[in-house]
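Removed from the display is one protein chain of the complex; every other protein chain stays in position.
Chain IDs A and B follow the sequence of writing; residue 1 opens each chain.
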Amino acid sequence: MPLTRRKFLIAGLELGVAGSCLSPALAANRAVASSSGERSLVVLQLTGANDGLNTVVPHRQHEYQRARPTLALPASTLHRLDDDHGLHESAAGLAELYAEGALAIVHGVGCPDPDRSHFRSMAIWHSAQLDAAQAETGWVGRLADRIDRATETEMPSLHIGAEALPLAMRGRRWFAPTLRDPNGLQLTSLSTRHAECRASALERPHSEPASREELAFLREAARTSYATAERMQGLASRADSVAYPTHELARKLRLVARLLGGGFGTRVYYVTHDGYDTHARQAPAHAALLSELSGALHAFQRDLAAMGRDREVLVLVFSEFGRRVEENGSRGTDHGAGAPVFLVGSGVRGGMHGVAPDLSRLVDGDLRVDVDFRSIYAAIERHWFGVESHHGVAPMANLFA
Amino acid sequence: MTQALERWRPARGEFDRAAAAHLLGRAGLGISRQQLERAVVNGLDATLDALFEEPEHDPTLLTSIDLLLGTGSIESLQAWWMALMLGGRAPLRERLTLFWHDHFATAWDKVRDTRLMHRQNALFRKHGSGDFRVLLREVARDPAMLVWLDGNSNRKGHANENFAREVMELFALGIGNYSERDVSEAARAFTGWGVDGRRFRFAAADHDGGEKNLFGKVGRWDGDRALELILAQPVCARHVCRSLLQEYGGSAPTAAEVEPLAAELVRNDWNIAPVLRTILSSRWFFAPERRACRIAGPVELVVRVQARLELSLAPARAAAACESMGQALFRPPSVKGWDGGRAWINAGTWLARHEYMVELAREAARDERAEAMARELASEHAVECGSLAPVEAMATILTSPQFHLA
Partner (left out) sequence: MDSCIARGPARGLFWACVVGILHATAPAAAPPTTTGERPLAALFPAHTAVFISMDGLADLLRAGDAHPAWKAFENSALGKVARPLLEERLDEGLSRLREYAGTDWRATFSALVEHGAALGIARSSEQPGWAMVLRSRDEATLEAARLKAFEALGKQVGMPKLRDLPPATVRGARVWQLGPDFALAVRGDHLVAGNVREYVDEIVANLANPGALGLLVEPALAEAWAEDGGAADMFVWADRERTTLYEQGESARGELEAQERAARDPSATLLLGPALGLTPAARSYSARLSFAEEDPRLTLRAHEVPIDAELLSRPAAASRLERSPADLLHATLHRDFAALLARRTTLFDPEHLAGMAKGISDLSLFFMGKDLVEEVLPAVSSGWTLVSRPIDWGVVARPQQELPAIAAMVDLANPDRDGPQFVAAFQSLVSILNVERAQQGEDAMVLELALEGSTQLSCAHFVTPPPGEPVDMRYNLAPAIARVGPTLVLATHSSLARQLVRELAGAAGRATTSSTGAESADDIALDELRLDGPGLARVIAANTDALVANAMLSEGKPEAVARQEFEVLRLISEFVQSARFDLRRAGTDTELRIELDLPSPALGAVR
């Protein structure tokens, strides 16, 4: 019985190994053409709770300067978004994208019943369940399961980073792999002769009856692994048409762009950017982080545009909660509630969405949560990917063009 | 002996290199050429005698870890066990220890104490080939196990069923061979068991001394009695034997093979060694469909390569490589242990195997006999590498799928 690709995929799923590995992917010689018009999603998690209030600043509200005597950003330094809001001065790239209509800012997003613990709140965002204690799967993983079924893609999702696979990526059918090295998968060939012999070793007929099936399985595994690695190496080593910054987030997004542009086949990616938990001396650290974030996203968008794929890719930028309006005694901020979520891409309807922050109507000193985060997930599933959504919350309207 | 596991009495010449390689490879973890040749010369029985003789590890190596446990480094512990396995002195014992480690899977990630992990490992080594009842009892009281399965927080009135469930489901009976009620009653029996610092302690005040109904037997069972009742279930001996047959035979056994072996286990006072010997000397074991029929796990693969290529690997590096291939010693992914078989392989782990094998090929190629060895291996594993340099040939052979079948 010939070993089908599906069997191999499922075989990969049986591995319960927590330390993640790349699951079997492409059939050896099949050119994986992700047909144009197939949409993709990149989830970019800002770990530590980004201070949304100093990112998208409602500078006209006097309460802002009063609550943040040292942290308030002067309006003159901000990039104008509209009459009432400006973007942190380090986010020049994002400001440019906003002006082009490629950045949608959704204000006041959070959990209906905010939890101030990093772990618990992140678990809620990942699992899209308000009681996340026993959650075993995440919304991205469940989405990847459904995308697979819908369009026969090889490796539905991929996590790039050194951290463990996030709960968000865990699905029921598909075991998302983690790629630690943003340069791609490592496959050493000592010489072309070696590579050739290696390939032909997979083809020669084998006589042992007992092991025929196991051998066939191994051969298929080897073939697809080599093909995946070579494909990824090929894509990752292509020359840059756009200059990316050198920091890690940019390198991860660069790899994603390469894979998307090269028709690698994967449609859902997950990357994280860490360091946003600024309890003390927030100003310089936050500036540095936003500069990295903005630079990386800007380069990413330009790269996709150069490849003609910018209309098909959506980046979701979120954090587990926002930060308190009043600064604390250490020139930093503590955990809060509502915060803005960004959606980046030419396919979004740029501009402001949700309810703009109102510093006169705080809840317990925190920004209100007016948008249930699950409505954004639902919008992505229903309107962006065109699959069903089961969050029990209506999808947010008008996010996409 | 019974029909299914009938003893194999090979005629002259029947216990050839292939048979010897199969035996030594399955009984232990790796075979060197000398061991193979000696085995062929000595014959099946003498080889089995030598395997079961309980040879000792290098005492310096065995105790070398004591000094490093104080650092709390799990990597040191992993390197140490790897060094014992690579040392090749007690192959049967180490394979069995690895088997029990998988069977009673406990992960450092939760225990977070290398001394406890080391003591559990020593337990498997000490009792692994003896009376299973003793082994089960010791493991149930092992502090690492208690921490791992929350046996440490099992109190009267707030029984934690984790431990009881895994003892029944995974360690002793197998899924479906007990009822939910048995689990909760057994949990009550284990109340009061816990850990004080690094020692087992029984807190009478926390123990639920009431009547329990376990497998239909009613009484004021405590933890020890609960274990006895579990062991008394006929399915228990079968569960243990099935696991052994699966591990050493390489394929799932049928009832015809399990039943008689289970009876033999009980007859032998639950001693593992004789039962293991029965398996390893049976026709069933040497049947062609049992040879090179399953995918080698990472640790097995690494030890085999070292022995076969006469390399001298750095244990720490070998242990790290096994981790990247999906088998981190002392850190199984869950209490189910490692699934093994095809689950070892996906694109990531296959590439990890490839990269490590290339590294080893480079090392092997430095030896002056590399060319001859490459030729030997090529013919052994039916790999074509005519015009390749020794390092390329080695790399091709070591990464060929057939090399990964054991």
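Basically, a contact is a pair of C-beta atoms (placed from the backbone, for glycine too) under 8 Å apart; a residue touches a chain by one contact, two chains touch by 3 or more.
No experiment lies behind these values; they were computed from the predicted model shown.
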### In the full complex, displayed partners of the excluded chain
A, B
### Summary
Contact with the hidden chain, among B:Leu51, B:Ala79 or B:Val139, goes to B:Ala79
### Query
Out of A:Ala285, A:Ala305 or A:Val387, which touches the unshown chain?
A:Ala285
### Message
Which parts of chain A face the unshown chain closely enough to count as touching?
### Response
246-247, 275, 278-282, 284-285, 287-289, 291-292, 328-332
### Query
Tell me, which residues in chain B touch the chain that this view leaves out?
60-61, 64-65, 67-72, 76, 79-80, 83, 86, 110, 112, 115, 197-198, 312-317
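Please note the rule applied: only the chains that are shown with their structure count from here on.
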### Message
I'd like to verify one number: the distance from the centre of chain A to the centre of chain B, where each centre is the average of its C-alpha atoms, in whole angstrom.
### Response
40
### Message
Considering only the defined contacts, which chain B positions touch chain A in the complex?
### Response
288-295, 323, 326, 328, 333-334, 336, 339, 342-352, 354-355, 358, 382-385, 387-389, 391-393, 395-396, 399-402, 404-405
### Query
Where on chain A does chain B make contact in their complex?
11-12, 14-25, 177, 185-188, 190-191, 193-194, 197-198, 200-202, 204, 206-211, 214-215, 217-219, 221-222, 224-226, 228-229
